[in-house]
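Everything on this sheet refers to the single structure shown next.
Apart from one protein chain that is not included, each protein chain of the complex appears where it belongs.
Up next is subunit A:
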Amino acid sequence: MNYNWDWNVFFKSTGIGTEIYLDWFISGLGWTIAVALAGWIIALILGSVLGVMRTLPNKTASGIATAYVELFRNVPLLVQLFVWYFLVPDLLPERAQIWFKQDLSPATSAYLSVVVCLGLFTAARVCEQVRTGVQALPKGQNYAAMAMGFQQAQIYRYVLLPQAFRIIIPPLTSEFLNIFKNSSVASLIGLMELLAQTKQTAEFSANLFEAFTLATVIYFVLNMSLMKFMGWVETRLRVPGMMGGAK
């Protein structure tokens, strides 16, 4: 391949104000993190509630959670994003429509759509992890907690969930990384996150290879750091003598 790499491109002016191309990447990374973290908070809370519902003896509760999982797991993420961004706003009451389409900046309305989309999509996956975690516990733990007089909510709060979450930290880590990677779909509704900024840099500067190489490196370093962070969390929460924790 005969290509003249030019790594200085990132320090060149974009032609817009005083910005250099690196500023675009930094701003894009900021949006990527903002999207993923907000989506993750929704996913973790909603997913935990749904996961608990799936393990309840109550048929209605577990039925609702199961239906949710099937719906959100079996429709492609991109389709879900277009539904949230293009269709759902039209179904809102008129005042909310005006607020969403006119009062909010285009970036904010795209941000809200993608956060809701990723949050609800990932919640279905977190739900399944939480359910497996709870079901992996010996039945006797539930019996013991019941026998001591705990109410059902207390059994989850004090006995089942603290153990279940410790078990599922590794698969939850995967979902946590996935939400950062999946956040790149936001580029398709015009949110200027990392991938959108990369494409824009490539088009403006014609340095396609440099732009995508930098994006790859940023995604890689970001996800490696998140993985290290989750590994640290896992070690912090490890209990002596439990699940391979040192005695």
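Observations on the structure shown:
Everything below uses one rule, namely that contacts are C-beta pairs under 8 Å (C-beta built on N, C-alpha and C of every residue); 3 or more make two chains touch, one makes a residue touch a chain; residues count from 1.
The rule is simple: contacts and distances are computed from a predicted model.
Name of the non-displayed chain as stated in its UniProt record, restricted to "ABC transporter related protein", "Potassium-transporting ATPase potassium-binding subunit", "Phosphate transport system permease protein PstA" or "Thiazole synthase": "ABC transporter related protein".
Annotation: of A:Thr32, A:Gln163, A:Ser183 or A:Asn207, A:Gln163 touches the absent chain (contact as defined above).
Looking at A:Ile41, A:Ala144 or A:Met224, the residue that reaches the missing chain in the full complex is A:Ala144. Checked against the hidden chain, the listed residues A:Gln135, A:Gln154, A:Ser174 or A:Thr216 yield one contact partner: A:Gln154. Mapped onto subunit A, the interface with the missing chain covers residues 138, 140-141, 143-151, 154, 158-159, 162-163, 166, 239-243, 245, 247.
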